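Beneath this line is the structure, given in structure tokens, with notes to follow.
Selected chains only, in their assembly positions.
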């Protein structure tokens, strides 16, 4: 079957969900796919949760907005409540188990992978890279592409002044992938 | 003697979390307004005219009747409210993008007509809600998303001092500038707000208070540093104090 | 309604003011622009006499927003302007429509686009009936053709504004505004000055606080509001008004509104004298548009010629009304020209020849 | 004999309160609240130092702080 994937990535405002959405889509483009990325914000800019939708496809992409996605990256509890019910049967749910009680995962209906993102990131020295841990796990679990195009895209997606963090981010991606590989 | 609760939420401020960023001064300004509505006994007569900016949801936080004005037009909407209900306590709450940019004509003319309303002006030197664009109040050199290399006098002009302009209008009764960056200034801010509200209660005309406020998010500073910036950068350019007080003279002069 | 038998000789602008006063309008927000200046001028002296408030706003933008404020308080309030000024009011009108705020807006349409001229024109039909502002909303649009109608419809406009909690537009033109004729004022009864008691702002004393707004950010909330509006607009459809003149045996029905409708009546009379089977259909409400009545005429096999003082706007509504059974031709009177019966007789005769 | 109560679900961890306390007893905790903010706290052992000055409450943008005071007994009472 043609390569196709869509995902909703959701969490708190500061958790960097937009960044990994961007990174995923950009890497997909570099890997030869058609891609769309669309963010959804709360009240103009402030507060609440943030989420974005990414579509990766070999074919022309019609709708960039997906109500029932085939995969999720869920970084906090309110996002789980909101999006898990919408996940297609048998879909993939990457759950940040550092902040979410895995008892809430709908493991019968969908495939849930617990990734203790904050803890792993903390261990690697920077909680803020929890998002990269989640993305690493996601790439591994979906197999939509290798991890390398994602790692290669970091320099294009991160703004210049964060380039010094690329090695650390790479580590986080790898660490996440490892968790998923073992799941 | 038994323990007393000496500081609590004023009745007029609804008990719910706000959508503001950590360290945002809108919360402080809201509380001061709420305290005064209670203390002056006008909450049940109050009609808030909310403006468009991060504080648009003030109407979800204050327990008073409210109407949402289009961006910049709150003083005109308030003029209409007051024309319709002269006996009510009518006030606007506006950001600097709202009041000093798009709403310049409306606030100046409402002030000059001597509308018997109060205006709470929250100056945080940026368009907060839309992501930190340059405002008329943005300081020289300050970087924003629409003056990425810093505001430049040559190209974008000087930061506008609204209180001074309002104070210069024949129709205005009270105009003052305060700051929310420390406890002393917050106390002073409340005094000024009380005077501005008093203007209206005594039917003596237009009361205006500018509150220098932090927008840590768009300043890209943590809240503590943001408060420091108010002291070191804002106050020197936007001096605090009363710029007009014709309250005791019976109104506008 | 107690008719005062005395006729008064007034401009359409004054008829609007007298109507508003009879309807107990309590706030007026104005700004000078020809050809409606008599409205704010007269209001400036009349409002205070009746205990109301006149404010000369700093601009039409401000005037429309003052109107929003007064309307939010459930007070009968009005503004008036002419074309360029009405364009400036569009944002606030959209806010009023979006927040269910009753209000009356008068547009004495002048020539456009741009500064245009100060003569009559009907170039603002689209703007009035389809919302010149953003978003899906509709105003009730009333188009008087005579001084008396200006008076009557102004009274009605306040009732409608409160009935539907919606802004109402009175769409006249420089002819209506500037023409003097005799009208018979009357005083409506049973006006409910407290019509807003259940929703208007008055201070949250002994009740829940109230909020007049158009921002809907919670999921599904804006969609809900749009559904409510849609429902309201459907309800409004029952309130249509129109005039039919000599349509019964007419082969050709001229469709025209406002001053052009009135002038078309002269033309129809003249053409009838010449033996032509011509009639007139004059929508009085432009929104809701009297589609059913037109469709009924179309089903009788009549033909249609729409004539407007513009390049063709209402003709869309005529065509949409009758599209399943018939079509309408169109003849423009160009804005900038003063319309006369010959402008209608000419195209009708051409049509009759061409058929 | 004063104390403050920080309503943790309201605290956004801005730390402004920590800068104004004359006795410097407020500090950031290790706890995240539901919204993901690391909340401020007064360690139990420090609370007795609170003067009830209300400074922290005055500067808190989120009305997260309540202040209680127990007036000193006047000499001779009881």
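We just call them A, B, C and D in the order they show up, numbering each chain from 1.
We take it that contacts are C-beta pairs under 8 Å (C-beta built on N, C-alpha and C of every residue); 3 or more make two chains touch, one makes a residue touch a chain.
This is a predicted model, so every value here is computed, not measured.
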{"item": "Subunit counts for every protein chain kind in the full complex", "value": "A x2, B x2, C x2, D x2"}
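By definition in this document, only the chains that are shown with their structure count from here on.
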{"item": "Separation of mean Cα positions, chain C and chain A [Å, integer]", "value": "54"}
{"item": "Distance between the centres, which are taken as Cα means, of chain D and chain A, whole angstrom", "value": "38"}
{"item": "Overlap residues in chain D, where contacts from two or more other chains coincide", "value": "35"}
{"item": "Overlap residues in chain A, where contacts from two or more other chains coincide", "value": "42-43"}
{"item": "Interface residues, chain B side, partner chain C - complex", "value": "43-47, 49-50, 56, 59, 63-70, 73, 76-85, 88-89, 105-106, 109, 113"}
{"item": "Chain C residues touching chain B - in the complex, by the definition given at the top", "value": "26-27, 29, 53, 55, 57-59, 61-63, 65-75, 77, 91-92, 95, 99, 201-206, 209-215"}
{"item": "Contacting residues of chain B [partner chain D, same complex]", "value": "1-9, 13, 17-18, 20-28, 31, 182-183, 186-187, 216, 222-224, 227"}
